[in-house]
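The following block contains the structure, expressed as structure tokens.
Complex shown without one protein chain; remaining protein chains in place.
Let's turn to chain A:
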Amino acid sequence: MRLTCPLCGPRDRREFYYYGAADYLNRPAGGDPAEWDAYLHLRDNPAGQTRDLWYHETGCAQWLLVTRDTVTHSISDVALVAAGGASGGGIAAKVKPEGSA
């Protein structure tokens, strides 16, 4: 199995760390226990297309949003989470440190 990292190119599976469902990107804004319960514990188990998070551990150290098929094992898309590949809007970009000109 190989994943094509948007930055590094096609790489072997052993370079990546699997985190879990892409649902983890959609963190509830409020404190509703039911929402948090769903966020933390409720997952679909599709036969077909699924999206999950992988970390390019021994490459560029970026989080990737991978779209794959659990039936055929084909990988149809790999996107950078930081580039806003996810509905969560992506990880905040670096901000200028306070006090710098």
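Basically, a residue touches a chain if its C-beta (ideal position, glycine included) is under 8 Å from a C-beta of that chain, and two chains touch if they have at least 3 such contacts; residues count from 1.
Basically, contacts and distances are computed from a predicted model.
The complex appears with one chain absent; UniProt names that chain "Sarcosine oxidase subunit gamma" among the candidates "Acetyl-CoA acetyltransferase", "Cytochrome bc1 complex Rieske iron-sulfur subunit", "Peptide/nickel transport system ATP-binding protein" or "Sarcosine oxidase subunit gamma". Where chain A meets the missing chain, the touching residues are 7-9, 11-12, 14-15, 57-62, 80, 82, 93-97, 100-101.
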